[in-house]
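As you look at this complex, bear in mind that one protein chain is not there, while each of the others sits in place.
Letters are used for the chains, namely A, B and C, taken in the order the chains are written, and counting of residues starts over at 1 for each.
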Amino acid sequence: MDVNLILNDHFVLVQRKSQMSLHQLPKKEGKQWTIKVGRDLVDLSSALGKPHGTFKLSRNEENKSKAFSLVPSNDVVEMKEKLKDLNSGENNKEIWDDGKSQQLKKEDIEELRGQGLTGSEIVTQLVENSKTFQIKTEFSQEKYLSKKEEKYSEWVEILKPNIRHLAKYFHSQDPMQILNLRPDTLAMIMSLANIKSNGKFGVFDGGCQGLVTAAILDRIQGFGTVWNLCLKGISQKRVIQAMNFSPEQLKPLKNANLHKVKESLKKEENGDGDEVPAAKIIKLDEDAPQPLELGSLDGLVVLCRRPNAIAKELVKLLAPSGNFVIFCPYSEPLCETYTDFRECNLAVNLKLTEAWFRLHQVLPLRTHPEVNMSGSGGYILSGIKVVS
Amino acid sequence: MDVNLILNDHFVLVQRKSQMSLHQLPKKEGKQWTIKVGRDLVDLSSALGKPHGTFKLSRNEENKSKAFSLVPSNDVVEMKEKLKDLNSGENNKEIWDDGKSQQLKKEDIEELRGQGLTGSEIVTQLVENSKTFQIKTEFSQEKYLSKKEEKYSEWVEILKPNIRHLAKYFHSQDPMQILNLRPDTLAMIMSLANIKSNGKFGVFDGGCQGLVTAAILDRIQGFGTVWNLCLKGISQKRVIQAMNFSPEQLKPLKNANLHKVKESLKKEENGDGDEVPAAKIIKLDEDAPQPLELGSLDGLVVLCRRPNAIAKELVKLLAPSGNFVIFCPYSEPLCETYTDFRECNLAVNLKLTEAWFRLHQVLPLRTHPEVNMSGSGGYILSGIKVVS
Amino acid sequence: MSFAKTKHAVEEGDTVIIYVNPQAMYAIQVKPLIATKKGDMVENIFQTAYGALKVQELVGKKFGHKVQFSRGWGYLLHPTPELWTLNLLHRTQILYTPDISLIVMQLDLKAGSIVVESGTGSGSLSHAIIRAIAPTGHLHTFDFHQQRVEIVTKEFIDHGLETFVTAKQRDACKDGFDLEDTADAVFLDLPNPWLAISHAVKALKNSGGRICTFSPCIEQTQKTCEALVAKGFKCIETMECLQREFQVKNITLPDVDDYNFSFSQTTDKDSEGNGKKEGRKFRALLPALQMAGHTGYLTFATWPRQSSVQI
Partner (left out) sequence: MSFAKTKHAVEEGDTVIIYVNPQAMYAIQVKPLIATKKGDMVENIFQTAYGALKVQELVGKKFGHKVQFSRGWGYLLHPTPELWTLNLLHRTQILYTPDISLIVMQLDLKAGSIVVESGTGSGSLSHAIIRAIAPTGHLHTFDFHQQRVEIVTKEFIDHGLETFVTAKQRDACKDGFDLEDTADAVFLDLPNPWLAISHAVKALKNSGGRICTFSPCIEQTQKTCEALVAKGFKCIETMECLQREFQVKNITLPDVDDYNFSFSQTTDKDSEGNGKKEGRKFRALLPALQMAGHTGYLTFATWPRQSSVQI
């Protein structure tokens, strides 16, 4: 089922230490494809046809200044292992950081790079030219080396994109490009909307690049239906594309233009002169030949900056006892929506929440929470639709 | 300087394990004063004249059912030490909690209490009558005992109230009685208002029981001036009273009724027919014979539910480059105030913040954050007044 | 039969949720009769805060609609793992939705995943795992406590989930999982998870997978991380997730909190009359005063593809 080879036209994530980037391989075979990894040029096409995994940046022997090739390799040697025989100090008492301890200048380092030195060769140079490295404590040395490794490591991971990676990647790049929907908040949305195979779900994505839709498609693996509810313009799909979904995995995805849904509704209404019934069947446009009914969805996810008006309408698509989740990067619009839903008795178990998330460094004698954390991952209003 | 004996008319905090209560001793000497500590009756007057510290609840030999007397004692024996020779299990695999493991009923325990048993005697009974205690793991036993100790411990601390205790006590009792001003937020207010000796400070307390005023009075120990700014009604003073301040410590505290300040201002204005000058001297009522000038305060603290209008007025009392802190249990009013101050160019370094605070249990092999935490400690808007 | 597939009306045997208010919800199984303490079978009448409910009368009722009690009413809700988590009978400390959600997503669970869970506890997480991996995946769940296994097995059957899960009594640390090259993901909630890591490795697919351990104390997490490094796990990450709930309140402050004062206005009597009450009204988002400050540390790691595996 899973495609585990790096193939043309597919997306891959390239990771060096904590740095990640997303790339699409060229559509045509045989084309060279050079990307930047940090400050290094890497020929990504050299990994084509190989399984995803760890690769070593390797120099083309003939021309050292050209881009690195990728060679599969599991023998990752961390710099701290390479340099572990060096002396270290007992404490940092003698160290006075006057900014002059490193004798190599920026230009020197650039020149070493130009000469085609590998990352670990450059770091070795940096260590040898540091006046204070050998009197630093072992922990300080390790910290220094792992900082340098971020820039110079010779190993990269070529990852097959999955939701976990993509959610983290898009949030770390520019949170607002996905409305600041943080991975842990995405996880909550999947639970609170009761996403499961063989269900019918609706997603109104007002700016999350298809992240939630992709997460649902991945979760249900072809079983069920996901309606992409939209009003106008191009639908959000960048994350869906990056998932390299097979046609079977994409099968559940249907587009529903809400204006067209409404038009069909009106025609039906005019036809029999009645009020819109709660579970009327509506025919849709070519994109979505299957019918989308009011009161038919098992779960609904609304993601946008100002859900107030639209969320209340979309809940009409939900079956009684169906679960909805409304996500917003701001609390104020959800506050209004909360009051509105409560006054209209639209739902029970209404909850307005915010998640708090923090990573920890767990290392012998150096365990502590990460010093950088996200201050906000968006707000969620969730509930269960009822008929009063 | 400090009074370290438990005296008539003074306040004391009585603490058994995590439970605290605040009591004022009777004004008259020789009067008996019985308080409730958990479910036990304790004769607080038996501690009079003794130094603050640890006391043992001790039975009156003649009449076991009467209130406990307090006897100074530093030989605290924790229950886990008393019972440490008991067997324990390797894991809780064999334990099935069907609610029937304790064979003593509530009534039985009440009867033991009535018979005048001490706390540790009752706990010994509880342990002996538990079907599962001896097969619990050591950690489970310890947890059980420290839970029982909360109710039955024979040792109490009689504490001299200080700001740290009182801030914690008032917040733990009913946070909204002090506008949910959490101790760590109080600490921030003291810094951001630049509280120091020999300064002139103003506090507008719209519902914190005098907590901030008391903290300032305690910090400056008689050096400087603290204006208690008020509009009407009784000023907030419960925490100030509970601090047992000496007359010297209370000397800096002056009351300023803002309406009277304004009247004086108007008289002055009518007198010379000019606009109100920025640093006009105003005479005050009897409570505050010293003058309070506009533009004269070094620091200002405003604590209330709706600071929008009043905060902007009170900032007029502040000297240029003076620090202000506006505290509110809600974020929305501060949001308005922030916008308002920004639009009027009233201040620089404007910051709207919220603190996050969590305690940790640090015990061998059982280190983790406390499972209960405060979800909110109020919001702070701080800044420095400038003249544009 | 009610967890596995969404239905619109109640059938006999379904477990349903009766929702009265956020503090009063009940999970009940729709059966005409119920055993008394003495073992006699009598009519199944459920007592709510608002009076009695004849359970059998729920058959045919539509989910999401009102149901009547003798002295009030509530809503009849379709069960979900989240509602089950809130209403199940606690046999152990349980995992709650924020941690559960992270576990399911960070373990890359999806329809078709094969998962190992130890211990089962009260089955709170198990229900969410089964939802994520059905209809083609399978959960192997283990607990060293026989009674817990028996109860949860009955619940899985009552909930129509028995084809997606196998529950067994087993001391995972001592005896492992008796599974080899099988699992896409392993979840460990044990006092000494590091003792089960080598068993987890055996159970995980040689083509790679994910692991998660949950521990309340940092010392457990430290030992686990060391064991994961030693065994060759990659991308080891430890995280904490807390949830903060808000109340939305329309606040109208009492008169005493209205500080309509100005140094410069000539008469403040006037201003006090103008739109005074409006000025004291606002909508506030109030964080809960008390919240869960800690549940446990979650550690995730990747078991890499073994070099023996051919693509």
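Methods note: contacts are C-beta pairs under 8 Å (C-beta built on N, C-alpha and C of every residue); 3 or more make two chains touch, one makes a residue touch a chain.
None of these values were measured; they are calculated from a predicted model.
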Legend entry - Identified contact with the non-displayed chain, of B:P26, B:G53, B:G89 or B:G116: B:G53
Inset, instruction - Pick out which of B:I35, B:L231, B:L265 or B:A355 touches the chain that's been left out of the picture. - result: B:A355
Inset, instruction - Touching the absent chain in the whole complex: find that residue among A:D9, A:E128 or A:E370. - result: A:E370
Inset, instruction - Kindly note down the residues of chain A that lie in touch with the hidden chain. - result: 91, 93, 96, 175, 180, 206-207, 231, 233, 258-259, 261-262, 265-266, 276, 294, 304-310, 313, 316, 330-333, 358-359, 365-376
Inset, instruction - Against the chain that's been left off, what residues of chain B make contact? List them. - result: 1, 4-5, 51, 53, 74, 162-164, 167, 183-184, 186-188, 190-192, 194-199, 215, 218-223, 298, 319-323, 331-332, 335-336, 338-339, 342, 348-349, 351-364, 367, 369, 384-388
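Basically, only the chains that are shown with their structure count from here on.
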Legend entry - CA centroid of chain A to CA centroid of chain C, Å: 24
Legend entry - Euclidean distance of C-alpha centroids - chain B vs chain C, Å: 37
Inset, instruction - Could you list the positions in chain C whose residues touch two or more of the other chains? - result: 218, 244-245, 283, 285, 297
Legend entry - Of all residues in chain B, the ones touching two or more other chains: none
